[in-house]
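With one protein chain held back, the other chains of the complex are shown just where they sit.
Showing subunit A:
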Amino acid sequence: MISDVRDAKQKEIAEVLKQLDMLTKMTGLPIYPEPKTGNPLWSDVRELDLRYQIPVKKISKFFDELKKGKVLATRCSKCGTVYFPPQDDCPKCKTSNLEWKEIQGEGEILTFTVISVKPPSFAHYPDYVVGIARFGDVNVTAWVDGPREKIKVGSRVKLDVSKREPEGYITYRLILV
């Protein structure tokens, strides 16, 4: 669950804040010496907790179909351009309400990496492989699932829709065929 991930992170932060509170109580100021140099640093007492609300109305069909196990791209019926990530506007033709089209069949890995130094918001996952695979006229970036030694440029993959644990939200991944 999202709240479990948050709780684990907040525990670490709480420990740091406790030390800061103690320091402020002891010295009257939230200033501590930087460990390596001893330079005095003021530790911000105003926390900024950012979590954005991103509008997805124009591509809500993508998420409706994702729930059914399908990954969709959009296609402009006028010029034929296929868009992935999907978008509902074709800037080339200045038209909207594009067609939806499922990304099907096998793709081919164009490139990949293994993320070892992770952002804190991904710290609860084991090292993950991110790849870009070509499916006909679009590329898809996603985690690649399969034995690490078998993941190569040129490997065949297919899209799979499943829940991402521990958060439990539905997303897509590339799995080796």
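Definition applied: a contact is a pair of C-beta atoms (placed from the backbone, for glycine too) under 8 Å apart; a residue touches a chain by one contact, two chains touch by 3 or more; residues count from 1.
FYI, contacts and distances are computed from a predicted model.
Since a chain is absent, check the UniProt entry for it and pick the matching name: "EchA protein", "TldE-like protein", "Acetyl-CoA acetyltransferase" or "Molybdopterin oxidoreductase domain-containing protein".
"Acetyl-CoA acetyltransferase"
Consider the whole complex, including the chain that is not shown, and state which of A:Met22, A:Leu41, A:Cys79 or A:Val177 touches that chain.
Hidden-chain contact among the options goes to A:Leu41.
For subunit A, which positions touch the chain that isn't shown here?
On the side of subunit A, residues 34, 36-37, 39, 41, 44, 54, 84-85, 110-123, 125, 128, 130, 132, 138-143, 153-154, 164, 171 touch the unshown chain.
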